[in-house]
Structures are given as structure tokens and as C-alpha cells.
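A single protein chain has been omitted from the complex, and every remaining protein chain is retained in its original position.
Chain IDs A and B follow the sequence of writing; residue 1 opens each chain.
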Amino acid sequence: MDNAILLALLQDGLTTGAIYLLLAVGLLIAFSVTRAIFIPQGDLVSFAALTLASMIGRHIPGTIWLLDSLCAAALALSLARGRLNAVIPYGLAPAVLTIATLAATRYGAPTAVSAVLSLGIVTALGPLLYRFAYEPLGEASVLALLIVSMALHFVLIGIALYCFGAEGVSTPALTDASFDIGSVTVSGQSLFVGLVCLAMVGALRWFSVRTLYGKALRAAASDRLGARLIGVDHVLSGRTAFALASFAAAVSGLLIAPITPLSYDTGFEIGLKGFVAAVIGGLASYPLAAAGALIVGTIESFSGFWASEYRNIIVFSLLIPVLIWLSLTRGNPEDRA
Amino acid sequence: MTKPGQRRTLIVAALAVSAALPFVLTEYEATLASFTGIAAIAALGLVLLTGVSGQTSFGHATFVGLAAYTTAWMSRYGGWSPVAGLPAGLAIAGGTAFLLGLITSRISGHYLPLATIAWCASFFYLFGILPGLGGYNGFGEIPPLFPGISTGTAAALIGVILIAVTILAANLLTSRTGRAMRALAQSRIMAESVGIDTARLARSTFVLAALLAGLAGWLFAHVQRYVSPAPFGLSASIEYVFMVVIGGVSQLGGAIVGAAIVVLLRDQLNDLLPRLLGSSGNFETVAFSLAVIASLQYAPRGIAPAATSLWRSGNRLLNRPPPAKLGLPRDVSWPGLARPSTTTPPPTLERAAAHARSLPVRPKPPRGSLILQTTALEKRFGGLIAARSIDLAVHAGEIVALIGPNGAGKSTTFNLCSGALAPTAGSIRLLDQPIQGQGARAIARRGLARTFQHVKLLPEATVLDNIALGGHLRARAGFVRSMLRLDRTEEAALLQTACFQAGRVGLTDVLNAPAGTLPLGRQRLVEIARGLCLDPSIFLLDEPAAGLRLQEKQALAELLRALRDEGMAILLVEHDMDFVMDLADRIAVMDFGEKIADGPPGQIQDDPVVREAYLGGVA
Partner (left out) sequence: MTLLSVENLSAGYGKAEVLHGVSLSVAERQIVAIVGPNGAGKTTLMHATMGLLPRTGLVSFMDRSAGDAGWMVRHGVVLVPETRALFTDMSVEENLQLGAFARYRQGARDLPESMAEVFEIFPRLAERRRQSAGTLSGGERQMLALGRALMGKPKLLLLDEPSLGLAPKIVADIFRVIGTMRDRGISILLVEQNARAALQMADYGYVLEMGRVALHGSCAILAEDDRVIETYLGRKRHA
């Protein structure tokens, strides 16, 4: 194998790795704050890409109706409990988003506008899913939350199939540019993916280290009781964490769609790989998860070249040694002291 | 608990229903019944694995698939009879589970389900890729179970098999092994401390679950007569989890209820939903998933238990008086507080004691001999030194107390001695044998019992079962003997011993109460009785008096003195200075990971170093 192929594979691997990194970071945030492993995050990757593709194709995306119905249910429940200010997040906001989406679809808005709207729709789904699927469980075990995650995944897959059909879609690349650095050709899309990923990681880091609100979110992850005792609303922090996770998923979806076609069920596979990376980070360490994501991306890219059929098996089998190592070093997290 | 008579009636009724199946069901209904039974057999394995021993698997369908593919390939391409496919399928499913179990029995907590997701996905792709298995489309023309067997007969056969495995599983649950499995789910540290080999038990349970899955897979291949990767993938695995969750994760009956709900509902929804929604898709899965979410939110223990409890409370409302509260102290009046924890043993206790002798008792070292000795013991966590150059000695017939502020290294020292932690340096000798780095199980086997600072009991099991858990090492029955009920004599002796120890600590009045319903003080006594059941030479007690009333403390002190006078060595960690000063023969004081003093109580109280570092001006 010559160097050019090697470098091309490496570039591919790092690009997909960067996308897995976003997903892994989102999963970690959601897990650390809520103890829920947000498996359906992968489905939101598909949601984002399919929403954008259908807007570009001048079809109203079904996700907007999903969002509206969830908002309507949340609004009704809030009003029934006398919380009138719920009208703004659950009434006004989705109404504006719906009108904008309908207009953009109808009149064929520029791709960038549709992309922003898709991000908005899918990001808003995260906290709503949390609201309905996870919140009522209260202080349930990680396992119960995990089972809910798996169930929610099947719900979302069904909805995606119903809304978008089984067809795979691609969206146009944001840039066709490519750069030659020495003998290597770097595609503009790869570069763009890298930059977006860096920007998001930087922004998150700034938020969590420099702002008191960011620290409050870390506090909620660090000690749930302590967080409630300083006035950090556990419901709000959970929803915020899920919003961040679904935002990461939405961005990933839009970044992948120009590279690989996505269909209703492929997002899950992508999400699982982000999840493999998060587990490599012990579901706790952001730097390790980031490294894990890049490793997963690279291994996938190389194994795709040599043993295409076994690509997924190789990536998923990566988990086993990592999990053993974690169990041996972390002791017994399940011990109900 | 069902009584033996009820149990027999239930079995006969179930057998009669199975035998009637071929005569009352239509072809279509019989097929549905078959698939319900097959799913229930597989789900039963998952109940044992997840509900009882606490290991959640999202990869259960993999083992169904391994057996199904094995028997399918053998009978279709290998020319073997389907009957030969059963042992082969079980061997492949069980063998694979054993190999995976070698790796994964070390994986604990929520890491295990994550690992199962990984291999389930991997095997799914493998089924699709491996040559000769028909790719993702699979292959058909698999012979039926027996030549010319009717659908109804197959359903009846499956029913009989289901009844048989349910009986075996029920036997298992009410045995030494069943108790150990429940302990595994509750706390591995506690399980190891009574001598349960948790890794091995986890592995065996895992293999057992895989064998049940394999049995289901064998039936599936020859009833469906077609195999492909889809019914053995992640979504199928999740469906088994759904069955168990919907039915009730900790009950054998839950597996059957859950399987029936899922299989029958899927059949109905399969037709109904696409018609309602005007498009095709896997909507029945969506419906199940929503049902699972709702069931976890509203009936987290499953439909079957929820229904039972609803039925019970309905009954109570109608006519029955509420069940007696099993002698829990209910009154809050002041005289009630003076109730001593140790009550006089009931008359049957002598009889119990006589039976108890049938369990082996270890020879006890003579009073005054050295039981436990640590030399230059040290433990580091990363850069942090939790304990440094600890020298301790405990003799037979002596109570030694370890005191010091939180974080001084008391618990660390304690965990080092009991094997819950391995020391970084130094030596520990128990009965003149080096035990450092041996692990809690081996140390328990040598005669060391312990309790925990935060009580670790099986809250839903009875007090008697909790205490009997302590006798694990003194009995031998394993999976096979337990399932076949060959363990009854030994089990009776074990329960008698437990009963006797319960009497010693004053728990005879609550033997059948769930341990979790006792007040904390009495839960500590359950732990002590569990420890005594181990027949120890040395007993380690972690803050036994914390949170007890004065009288309870006095009763506890009396019990500990009695044990000491019998020649037991006792090491306890305690904060309550009054309690310790009165009780202990010797006190060791720890501060910042080091032992700063060691001596009789009077001397410790006047020690200037101790006053400076720990007691301060007031004592």
C-alpha cells in the first residue's frame, strides 16, 4: 500500500472520527448529568440529515410535525399544572419554527437556511424526548434508563421510516474545494468538519469552565443532591444536557450527509460508534473519549479498506477489551451500597 | 411462595392445558402458541440472568441464533436428524456463552449490557457474512422436529418443555445457588465476603441463560423451518428484554406473561397498524417500545407483579384483614423503646441447634492465640496514601477497636484485612497463614466474617434467607443438584443453622419478614447473624453501633462480649467513644493513614498524642 492511500484513509478516518467525537461528547454530557445513555442520539443524526434533504427536495419534513405534537403535549401538561409561562417555549417557539420551515420548504430557501432550521428542529427534539421518556422515571437505575433508551431508539426508527421512507439521502457538499498540501489532497469538506468540531469543543469547554451556568451543569453531573441544594434545577439541567447532545447529533448529521448517504436506520450505527468512543472514555473522560473517537474513525476507515464486510464487527469488538479494563479498574459501580 | 400442594396442582393443570392444545387450537393458533412458548423459554433464561442475578443482557438473541443456525445447518446440509441438533446447538450456544463469559463475567454494572450490545451487533453481522449460511436472507427447508409432526403436537411438546424448565428454574431459586445468585445482583462485595465465587457464578448463570436460549433456538429452527440473521439481532434481543420488563423482571411467571403479551400483540399489531397508518413499516415494534417506556414509568416491577399487587390490595379492601406485620415494633410509646434486642430463644431452638450440628464446624483456635496480624501494611490509591505501616494484632477471645476520624484509613485497613482491597505493601497473617492479596472469598473460607458500614442485605429476601447466605461455604449444592432438588437435606441443615444464629442475636420473631422492612438496628443484627453463620474464628464489624439507641447498643455490646467469651476474635471500627471504651479490650487509634496509638482504653484516653490528634480537650 502506498503512502497516498495511507494518507487518504487516515484523512477519512479522522474526518469520521471528528464526527464520532461530537457524538461522544454529547453522549457524555447527557450521561454525566442524567445517568441516561442516550442511544437514540444516533437516530437524531439521521433525523437531521433527512430533515435537511427533504427541505431541499421541497417536501415538508415530518419531523416538524413530530416536534409540534410533542410541544403541544408538553404545553397541555404544563398548562394543566398552571404554568402559564410554558406558552413561550412550547407554544410560540415551535410555532415560529414551523412557519419558518414551511416557508423555507415552500419557497426553496438557500441550503444554509434550511440547515439552520433542521438544526433547530432536531435540537429541540432532544429535551422533549427527555421530558417524556426519561424524566418520569425519576431516580431510576442506569439499567432502567438504558432500556428506555433502547425502546426510544425503536420508536424513533419507526417514526423516521414513517416520515421519510426507507430511501437513503445525500445532501450537497458545502464546499467542493480541495487543497494540496505536499502530496496530500485535503478535501474542503474534511477541513470543514474538523473546524466545526474544534469550534464546538472549544465553545463547550469555555461554557463549562468559564461561566457559572456551565459550572452548574458540571455540578449537576458531579453530585445530583448537591446540585439541587444550591438551586440547580435538576429538570432544567437534564433538558439542557439533552439539548446539547441532540445539537451535537444534528450537527453530525449535517456533516455526514454530504460524505455518506444516510437512511432512517443508519444513524443508529453511527451513534453506536460515537458511543463506543464514549465508553473508551469510561463514560467520564472527555479527552479519552475524543481520542477514542479518532481511533474508532481511523480503525473503521482502515478495516473498511482491508476487510470491508468485517468493518462493523471489528469496531464493535473494540468495546470488549475496553469494558473489561474499565471493570477491572473502576471496581463495582453496581454495588448497591 | 406457593405451598407444595398448590404447586403440584399448578403443574398438573399446566400439563393438562398443554396436552389439550392439539385438540382445541386451530393451526394458526397452535403456531402462535408454539412461538409464545419458545419465546417464554428464552425469556426464562433472561429472567434468571437479569432479574435474579442482576446481569442485564442485550445480546440474548445471539444464543438463540447460535443454536438455531447450528441445528438448521446440521439438519439441512449435514444430513443429521433434528434430535442430534439439540445437543449440538446447546453445546455451541453454551460453549460460546462460556467463552464470552470468561471475558464478560469480569465486566460489572452497566458495562455488561454495553458489552452485550457490542457482541450482539457483531454476531448479527457474522451470521450475515459467514459463507454457507445464506447471507442476510438466510436459508429454509429445515426439517420439522419430528417427521410428520402436527402443529398442535409441536405446541403441546413445547408446552411440556416450558413447564419442565420452569419447574427446574423454580427449584433453583429456592436453593443455596438461588440465594447466591440474588446476592450477586445485590452486591458483589458482600457476596464475596460470604465466600461466593461471583465471577464463576456470573459465568455459570450466563451459560445457563444461554442454554435456555439455545433450547429455544433449537425449537425455533424446526418450528419456523427457516433461519436468517434478523430474529437473532439486536432488535430481537431487545424484544426479549421487553418481554421480561413487561412481564416482571424478577419473576419466572413474568417471562411467560411477557412472552405471551409480546408475541400475541405483535401478531395483532402486525396487521392492524399498517392499515391504520396507511403505510408499511415496523410499527408493532414502535408500539412495544412505547409500552416498555410506559411500563417502566408506571409499573417498574412489571405487569405481572403490578397485577398481583393490585389483586391483593383489592382483596384486602373487600374482606381480608391486612397481613400481620411480623412482629415489627410498632408502638412509639416510651416503654416500647426499652425493648431489648435480644429476646429469649423460643423452645424449638435446642432442636434447631441439634440439627445445626450436621453442618461442618471448623476447629477453633485456643483462647489467647494470635488470629490476625498485620505487619507494615500499606495501601496507596494513585498518589494518595490511605494507610501506612499499620501493625495490628487480634487474639482469640479479644475485642479490638479501631477508631479515628473519617478518612483516617480505618475502613481501608478493614477492607485490607477482609480482602476487599489488596494491600500495596506489607503482610497480613490469618491463623498464621499469609493472606495478603488473596481476595475476600479465600479469606472468608479461612474463617473471617465481616459486616458492612452501610448494611448490605437482600432487602426483598427473608431474614432467614439472608442469614443462610452466610452459611454458603458450609454447604455444597450447585446448579444441577439445586434444580433437581437433591439438596434438600443439606438445605434443611443450612436453614436450621441460620435459624439458630437468628435466635442468638434475637431475630427469631422476624425470620420470615423481608429483611428490608426491619429497622436499621435490627438489619445490623441480620448482618451479624449472617456472619456468625459462616462459623468464623474472627469477626470484623464496621461501625456496628452507628445509629442504634442506647439500649440497642447495650444489647449489642452484650452479644459481642458473649462471642468474645466463647473465644472469638473481634475487630471493630467504631465512632461511638462511650461504646468502645466500655467494650474493647484494646483500642487502636488511626489518623491520616497511620496508627498513632494502641493500648487498653484507659491508656488511650490519657495518651497525649491521641488527645492532641483526635480527642481534643474533651474525652
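Following the convention adopted for this analysis, a residue touches a chain if its C-beta (ideal position, glycine included) is under 8 Å from a C-beta of that chain, and two chains touch if they have at least 3 such contacts.
In this text the structure is predicted, and so the values were computed from the model without any measurement.
Of the candidate positions B:85, B:521, B:536 or B:567, contact with the unshown chain belongs to B:521.
Panel shows chain B; residues 329, 332, 334, 337-338, 384, 404-408, 519-521, 546-552, 575, 577-578, 581-582, 591-592, 605, 613-619 of it touch the chain omitted from the view. Residue positions on chain A in contact with the hidden chain: 212, 215-216, 218-219, 222-223, 225-233, in rising order.
As a working rule, only the chains that are shown with their structure count from here on.
Chain A meets chain B in the complex at residues 37, 133, 136-137, 140, 142-144, 146-148, 150-155, 157-159, 161-162, 272, 275-276, 279, 309-310, 312-313, 316-317, 319-320, 323-324, 326-328, 332-337. Looking at the complex, you find that chain B touches chain A at residues 54, 56, 58, 103-104, 106-115, 117-119, 121-122, 125-126, 129, 186-189, 235, 238, 241-242, 245, 277, 279, 281-283, 285-286, 288-290, 292-293, 296-297, 300, 454, 456.
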